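A single protein chain has been removed from this complex, and every other one stays in its place.
By written order: A, B and C. Residues from 1 in each chain.
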Amino acid sequence: MMLSVWLPVLALMTSLLAAVVIFALPEQGYRLRTAVNLGAALVKLGLVVVMVWGVFRGVDYGVSFTMAPGVAFVLKADALSMMFAGLSAVLWLLTTVYAVGYLEDSPNRSRFFGFFSLCVASTMGIALAGNLFTFFLFYEMLTLSTYPLVVHRGTEQALKAGRTYLIYTLTGGAVLLLAIAWLQGVAGDLPFREGGHFTENDPALHTSLIGIFVLLVAGLGVKAAVFPLHGWLPQAMVAPAPVSALLHAVAVVKAGAFGIVRVVYNIYGVEASSVLGVLEPLAWLAAFTILYGSVRALWQVDLKRLLAFSTVSQVSYIILGICLFGPVGAAGGLVHLLHQGIMKITLFFCAGNYAETLGIHRLDEMDGAGRRMPATSFAFTVGAFGMIGAPPLAGFITKWTMGTGALDAGMDWVIAVLVLSSLLNAAYFLPILHRLWFRDPPRQWPHERRWGRLETSAWLYWPTLVTAVVTILAGVLASLPFSPLSWAELIVLREYSP
Amino acid sequence: MTASLLYALAGAVLFGMGLYGLLRLPHLLRKLLAFNIMGSGVFLVMVGLPQHRGGADPIPQALVLTGIVVAIAATALAVVLMRRYYHLSGMTTLEEPSPEQRPGGRR
Amino acid sequence: MTLWLMAGLLFTPLAWAVLTLLTDFRWGRWVTSFGILVQVLVSLGLWLTIARDGGFYYGLGGWDAPLGIELRVDGLAVTFVLLTAVVASACGWHAGVYIDPDKAWHRYFWPLFWFLWSGLNAVWLGGDLFNLYVGLELISLSAVGLVALGGKAAALRASLRYLLAALLGSLAYLLGVALLYGQFGSLSIAGVATLLADNPAPAGSGLALALMVTGLSLKTALFPLHQWLPPAHGIAKSPVSALLSALVVKASFYIAARLWLEFGATIGSFAAAQLVGLLGSAAVVWGSWLAFRQQQLKQVVAYSSVAQIGYLFLLFPLTYSVSEAVSLQAQQGITLQVISHGLAKAAMFLAAGNLILSVGSGRIEALAGVSRFLPFSLFSFGLAGVSLMSLPPTGGFTAKWLLLQASLGSGQWWWVAVLLAGGLLSAAYVFRIYRASFLERPETDRFYHPPRSLEVIPLILALLSLGLGLASEQVLSVMALPFEEAGAP
Partner (left out) sequence: MPPEALAAVVAVCLPLLYPAMALLPSTRARVMRFALPLLPLPALLLAVFSDPGWQLDMPWLLNGGLWAMDELRRLFLLLTAVLWAVAGLYAVGYLKADHLRRFCVCWGLTLAGNIGLTLAVDIASFYSFFALMTFAGYGLIVHEGSGEALRAGRVYLVMAVFGEMAILAGLLLASAAADSQMLADLPAAIAAAPQKNLVIGLLVAGFGVKAGLPLLHFWLPLAHPVAPTPASAVLSGAMIKAGLLGWLVTLPFGEAALPGWGALMVVAGAVAALGAALLGVCQRRPKTVLAYSSISQMGLMVLMVGGALADPGRAAVLFPVIALYTLHHGLAKGSLFLSAGVSMPTAAGARAVTWLLIALPGLSLAGLPFTSGALAKLAMKEGLSADKLDFALSGYLSPLMTAGAVATLLLVLRYLWTLARTQKTGRNPPALAAGWLAATGMSLVAFWWMPWQVDGLVKAPVWLPKMYQLWALLWPMLVAFILAAGALLVSRSVKKR
């Protein structure tokens, strides 16, 4: 069927074309640009929804052609890719709305939205990539298109952060490239396949496979901000809030985590990975990162930096989840891919709202903000409790599923990690909530702006609330079909019984 | 030692001398001359070394003719450039002018 | 049909060189436009013919080697012919707008341009050693002339330095040719290769090969023989720099590569191959480092050429005593690197020229804040930079991918480090420029938008280098076409 070939391409192209159009539009074309942005986001969301439905029914979407000798460019939609694609499509729409409001009256909007769309295109490509080579292609494209967003403000600090970002990600990319090339040399061009490729592998290959795995994880771990490769993330928080929200909550760090999922599931296969003995060390590393990120977050005074360290911690849940040898734990890790995204984007939206409306950037300025901005603070509260893992929010579903999975797999120590991490999360989020709701507001906010009836601009107000409500619903309605959890279970089902 | 080898060796020596001159002499015109000596050395090797069934090989002769034309063209271009260079800068070497020699320098 | 194409290919440039000698700059521009059209069509036609039928040998005017000029028309050669047509026409059109027509000596641009083009075609198609020499000299002399068009003392100094280096390199090559001819009595590369295959290599042939490769390396500006390049490329007019960096240095490398591939297996040695590879690696590292340190925009691009050329010389170790498949991968990788660097570097120089025009200064700091004007040229510069960094999906990436495969496949894993480090180092200097463009300064309000035609050309080149990565399979497949045996000597 032609549609099955064209849908993934179209999904990729909508944001790519949007980028081109936006670059071509004049800086003053505010309405037209917004229309293009929103239109493309909606079209893409529609395409993704169609594809999700198709994948659910078992339709194969895919397109491939030979790009260079021995390697092919492959786009393919499977359950896992639709998970990531769906996440980025939904959040792209919300973040676009948010960004339109956030960047109102600021310079360089054409540039911003152009690269923004490029980023989303890269994310889409990462989601739909059908082999490591294609994955790498979009992975690097993501690096490049994010840089202009990180340095968007053009201040010395932003440029410095941009440099750190590049040093980390490009080096990571180089390592990843080496790993992919090596793998290609050992085993040829491997498409992503449920169940992996090395189920009955040759013992002679073990050493190189382990070496490749280490390199792959190191390369992907940079973007996933796994300790000790996380240094760029807190610095990158100088970017405007929508960037931090979409890119550092969703696109960039998730790209790394998603890549690791791909490697473990669709290249090596869970069986082979555990035979090689690479999952257990990775699990320990992820566990350490979870705790490390939380501990560092305790000492932060800047809200966005705190959220960055929280991201460091949370993304490793995904990695830890897939290292749990068993379907339940894997579902827990995968579902966190979505949950963490939606929760963290809520928090970043809120941080942006505070900064834009009241000029608040530091924690000690947040006293009493709940009175001035109840809806935003409500969203923040929901996001924070989600991060802590308080039921019935999305984060709880993750923790519960992962915990059950860990016990199934006989890795009881994971429970301790989960509990400890929740405690640490509570230790840095609850004081903020206390400040928000139970302290008296200052007489004068650092830099207050007013928008008519709502507490902040409607462009900022509604996306924040929507993500907060989704955070609640993702938890409360976890057992509905097409909920994140059900989708993760579908993926796992297909992975474990290919 | 055959005559042809002698020619070739002589050519090699000329090449070496020219090379030395090209690299070591600062004056541009001398460099150009050194290049021409090098060229002659190469042509000597070219006609001297190949032997065609006991006699001289005609092909290298033709090639050397072409080579000479090329060398003359190059020399001519070089001379034009050198003249212009001298005209503009008053210098006959390729050294970068140090700040005090530059017009509007320290003095 | 083929006859007409060959004739058109070889004689149009010469004819136009003569024609434009007679005109002034403005007229030359019109005349040239037509010539470019013809050249592009002919090149494309030849490429399509080869892609359909495969390669052949062609004796010019019916004369065969050794006295006649024998041309080797294979997939690789026509690919480079096409590359030349694309890059040269882009530079030609750009120059037509970019170069100030009111300076008297600028009228020589067109003849030199056409001589350069004919020399390039001669080198790509040349089948025997001496004609390659003539082609090289034609290229060198016209290139030197183009550099000298800058007119200032510094430009003349750079062009003289370039001239002397080029002449030295040519003579070393010619001496090698003389020695080879003395030993084998043949000038045809294919003929010598056949002789070598049948007999053990004579004693002096190693020296001959070494002389030729050294001379050609000098002309290609391989580290440590690169000092002449940055001043010449940096100071020339932007379209000239583009031509020089994209095509001229590739010509001498092309010959060196041909020699090595034909003779290297018998005459060369592992140590020599490794040495050349090592020098190439040093060029990558040192050139990138120097590029990073430069203050002038075009100097950055020029030193970047030194670095990128270093990659090319990895061909030597990666094809010496390795399996057929690995050797093929390395050749394909290097070919792609030549093409993508040609396109990208041309785009970069042209874009850099536009940027300099826009901000009125050649210094990097002058770029502060220009990204707010969304200059097309900055975008083209960036796209080209992506190819230089060898990030996907550019041709540079596919090239590097193939080279990585080859190094891993040949067991010479140490080149992997060079390849990866080179990419990162190039990112360092490309992003340095980008960083400057994002810096917000209060005084960044003046910006001159150059004519659209100037901006579009580098963009097209950059997009081509980007698209090359996606279509590299198709490009490479033309090069791997079998020879038509009938035309063989």
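Everything that follows uses one rule, which is that contacts are C-beta pairs under 8 Å (C-beta built on N, C-alpha and C of every residue); 3 or more make two chains touch, one makes a residue touch a chain.
Owing to the predicted nature of the structure, the values given are computational and were not obtained by experimental measurement.
Enquirer: Relative to the complete complex, which of the depicted chains are touched by the chain excluded from display?
Expert: A
Enquirer: For the chain left off this view, which of A:Val217, A:Ala478 or A:Ile491 is in contact with it?
Expert: Only one of A:Val217, A:Ala478 or A:Ile491 touches the chain omitted from view, namely A:Ala478.
Enquirer: So one chain is hidden, and I want to know which residue out of A:Asn131, A:Ser422 or A:Thr456 touches that hidden chain in the complete assembly.
Expert: Considering the complete complex, A:Ser422 is the one touching the chain left out.
Enquirer: Who touches the missing chain here, A:Leu128, A:Ile180, A:Ala297 or A:Ala390?
Expert: Answering carefully, the residue with contact to the hidden chain is A:Ala390.
Enquirer: Determine which one of A:Leu47, A:Ala225 or A:Ala375 touches the chain that has been left out.
Expert: A:Ala375
Enquirer: Which residues does chain A use to touch the chain missing from this display?
Expert: Given the touch definition above, chain A has residues 374-375, 385, 389-392, 396-397, 399-400, 403-404, 407-408, 415-416, 418-419, 422-423, 426, 430, 434, 437-438, 440, 475-480 touching the missing chain.
In this text, only the chains that are shown with their structure count from here on.
Enquirer: Line, ring, star, complete or other: which describes how these chains touch one another?
Expert: Contact pattern: an open line, chains touching in sequence.
Enquirer: Among the chains, which is located farthest from chain A on the basis of C-alpha centroids?
Expert: Chain B.
Enquirer: Using mean CA coordinates as chain centres, what's the chain A-chain C distance in Å?
Expert: 42
Enquirer: Using the average of all C-alpha atoms in each chain as its centre, how far is it in Å between chain B and chain C?
Expert: 26
Enquirer: Could you state the distance in Å from the CA-based centre of chain A to that of chain B?
Expert: It comes to 65 Å between the two C-alpha centres.
Enquirer: Show which residues of chain A lie in contact with chain C when the two form their complex.
Expert: Of all residues in chain A, those touching chain C are 23, 27, 65-71, 73, 107-108, 110-111, 133, 136-138, 140-141, 143-144, 147-148, 151-156, 158-159, 162-163, 166, 170-171, 173-175, 177-178, 181-182, 184-185.
Enquirer: Would you pull the chain C residues touching chain A in the complex into a rising list?
Expert: Residues in contact with chain A: 329, 332, 336, 369, 371-372, 374, 379, 386, 389, 391-393, 397-398, 400-402, 404-405, 408-409, 416, 420-421, 423-424, 427, 431, 434-435, 438-440, 469-470, 472-473, 476.
Enquirer: State the interface residues of chain C toward chain B in the complex, per the touch definition above.
Expert: 66-67, 130, 133-134, 137, 140-141, 144-145, 148, 152-153, 156-157, 159-161, 163-164, 167-168, 171, 174-175, 177-179, 181-182, 185, 187
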